[in-house]
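Omission of a single protein chain aside, the complex is shown with its protein chains in their original locations.
Each chain carries a letter (A, B and C) given by its place in the written order, and its residues are counted from 1.
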Amino acid sequence: MDWQKVLDEIAQEIQPELGVGKVADYIPALSAADPKAFGMAVTTVKGECYRTGDAGVPFSIQSISKVLTLTIALGFENEDLFDRVGREPSGSAFNSIVQLEQEQGIPRNPFINAGAIIVTDTIITHCRQKAGADLILDLARKLSCSPRVRIDDEVARSEALWGNRNRSLAYFMKSFGVLQNDPEEVLQAYFCQCALEMTCQELARAGLYLANDGVDPVTNQQIATHAHVNRINALMMTCGHYDMSGDFAFHVGLPGKSGVGGGILAVVPGICSVAVWSPALNKAGNSHAGTMALELFSEKTSLNLF
Amino acid sequence: MDWQKVLDEIAQEIQPELGVGKVADYIPALSAADPKAFGMAVTTVKGECYRTGDAGVPFSIQSISKVLTLTIALGFENEDLFDRVGREPSGSAFNSIVQLEQEQGIPRNPFINAGAIIVTDTIITHCRQKAGADLILDLARKLSCSPRVRIDDEVARSEALWGNRNRSLAYFMKSFGVLQNDPEEVLQAYFCQCALEMTCQELARAGLYLANDGVDPVTNQQIATHAHVNRINALMMTCGHYDMSGDFAFHVGLPGKSGVGGGILAVVPGICSVAVWSPALNKAGNSHAGTMALELFSEKTSLNLF
Amino acid sequence: MDWQKVLDEIAQEIQPELGVGKVADYIPALSAADPKAFGMAVTTVKGECYRTGDAGVPFSIQSISKVLTLTIALGFENEDLFDRVGREPSGSAFNSIVQLEQEQGIPRNPFINAGAIIVTDTIITHCRQKAGADLILDLARKLSCSPRVRIDDEVARSEALWGNRNRSLAYFMKSFGVLQNDPEEVLQAYFCQCALEMTCQELARAGLYLANDGVDPVTNQQIATHAHVNRINALMMTCGHYDMSGDFAFHVGLPGKSGVGGGILAVVPGICSVAVWSPALNKAGNSHAGTMALELFSEKTSLNLF
Partner (left out) sequence: MDWQKVLDEIAQEIQPELGVGKVADYIPALSAADPKAFGMAVTTVKGECYRTGDAGVPFSIQSISKVLTLTIALGFENEDLFDRVGREPSGSAFNSIVQLEQEQGIPRNPFINAGAIIVTDTIITHCRQKAGADLILDLARKLSCSPRVRIDDEVARSEALWGNRNRSLAYFMKSFGVLQNDPEEVLQAYFCQCALEMTCQELARAGLYLANDGVDPVTNQQIATHAHVNRINALMMTCGHYDMSGDFAFHVGLPGKSGVGGGILAVVPGICSVAVWSPALNKAGNSHAGTMALELFSEKTSLNLF
């Protein structure tokens, strides 16, 4: 496969889609992003890296961090984690509190906000708050082989300031006894993980273990068990794109996780990890151009799993 | 791969699970099934067939027929079909009318009852009711290479008699103008397709085009386009098991579609099609032993897509 | 009290509100109504009648008929009726099927469509369909002392033709086993009662027993027990105006029941019965000018119960 050619073609063909949609504006730090920015990177299980456009520009990975925290929490608790969070698609908006009420405070899956807060809660149970946030940052740095990766403090503060919906979710789950730790403590760590700043290149590199049964193929480190990686990829496939997860599976056919910062991480098991970034979002909150770029990628490479 | 050995091992290991759960009893015709029956069949893209247990016993395929009708309707309408039915997981019980109300009569996906009724409605729009039911039966016979395949009239009559929930769904969608034809006419065809009777062996054979990019590898007939098959498999992965679709992806990692008759059809793209049958259902309405047999299959063969 | 002066003042002051809102247009027969028509009539427990405007013009009483059918059904079943229908405000749109699902096919109260269908079902259980519709018409004629009162066949046919939402509700309740009779049979009687055609004067006269503890004060006939009238008036207060019942209690402070034909029947216990009609509806489906006229009435007469 001529990966570079694929990326170059995509970068070319995606031009008319750049800027279509709307940059996230619920916090000032995100709203400043250039709606027409576009970057994409592929890292193969052989360790080769390919990139195009703004693949070296750092952006807020936001919900993509939920993949990293799920990896850590599964390491701590194994499938016991699923006593407190489900693994079914949610069928409604990503921050919906309705389903949470109908299901007695148990979030539907680890990729909606409520579920990710439970995942972070689990990490904190095992290693305290400050250590929890550090653990996530350390993992992101280790996986991306990039000490540059950082938590953007301004974004984290902004998230905390505008985080009343998440605060409501946390107290709601606390009232059901599902959340184990102090809601404010958990939220602080949660807001930090959302504020992780990475480039496409770093993100594609970081996701490589998901394409290689849990082992980083370059360092040979075991990041997660084979079974855990199967589960994480399955969740990315069924729940990775809010209320357009079905649509993503339908058009791209790969496990993927998006964030409101405009990034998407996708995985081709056994082959490669792909990261794309373009800040303007479709109405479900996923990068418009990013989603289309991955559809082109899937078509051009025939790497659709189905 | 020694497929026969895999099937024999599964048949052995699944013994303790047979009879766990509850046979569907909403119509008499289904409640008579032996809860401990178990059959399984694999057909590879090379055309080889392997089977174990009751793989030659006919059973009511019920909702698995939704895969066949979706194939026909996509052939008629292409992606226009998705103007009247979504492609997102439903996140609630398979016959829920709640989401249908919130979403103005547009069902979430073609595999919940409301969505499948729309799919059947589409077929009737293109070829009238009687012809519609015949078309589905003809396709089932052609794909399974088995003229024995039939519609069980007693089951069809029973479905009609006890079909008030589906009738309610149909009139509801009619009131929104989403259903195009007369509700009773559509329901008659719908109840017939649910009453299709096949064996595991026939079903595995019939699903082979889904494992081979739309082409029946034995007859070389094009049953569906490559793109349509990608879409159908994606929908089976995200929506194929009612409110346990996420769980099935999580544990089995293959596209699959279950029916309340206790059957499941699963697909391994590029490799094979698998059918399993055991009538006792788990609480989401999927075959308990069938689901576990496919989990064993996925583990033993490492054919989990993720 | 100078009732005529009150009515004349209201007829004067209401002028700017006539035509504000939207005439019901879900069936042709209703959409033809003059949006600026306005009539009002009061009948006191002494048997005096006062009227203004179009109080002699017949209109489709629609959901106001639910008060009459509830009276009949309570006579047949007493409080046993409430095993199959609740008595709580619904908190959502009048034809919502969502609550019906959450509450296992038991409608919230007898004044939402689903509940009224159960009430009609009860009448049919006691006296067969044709007889049921006749019983309702007979009661309307007897109470209004007007043999002119009739069922508008065109409206009834129109209701049946456009009644798929109600049909959906009926089959839904049938699927839960809550509806006792054949859905189509019940719906025929239900569509007939909705098509009752009365004038304000007839309607005010017909409602008089509700202001006099169940006894028609002119004929001295016992139409309902004292306890039943307490219950009917309570339901009119809490549930009589769809999702603006609270608002009506808030601004008018009297038991009332509205219909999409633009009519409202209100009761002042111990004093009088009031009917008003003006076809243009507010967004909750109640007569805009009719509601405001009753608010003026309540203010001018200080007959607000609170």
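The rule is short, and it goes like this: contacts are C-beta pairs under 8 Å (C-beta built on N, C-alpha and C of every residue); 3 or more make two chains touch, one makes a residue touch a chain.
These numbers come from a predicted model, not from an experiment.
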item	value
Touched by the hidden chain, restricted to displayed chains	A, C
Touching residue (missing chain; options C:66, C:84, C:231 or C:288)	C:231
Touch with the omitted chain, as defined above, among C:19, C:39 or C:86	C:86
From C:163, C:253 or C:285, residue that would touch the chain that is not displayed	C:253
Contacts of chain A with the absent chain, listed as residue ranges	96-98, 101-102, 164-165, 167-172, 174-175, 183
Residue numbers in chain C that touch the chain omitted from display	86-92, 99, 108-109, 229-235, 237-239, 243-247, 249-250, 253, 255, 269, 304-306
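The rule is simple: only the chains that are shown with their structure count from here on.
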Touching chain sets, computed without chain B: A | C
item	value
Chain located farthest away, centre of chain C as origin (C-alpha)	A
Chain B-chain C separation of Cα centroids, rounded to whole Å	47
Touching two or more other chains - residue numbers and ranges from chain C	none
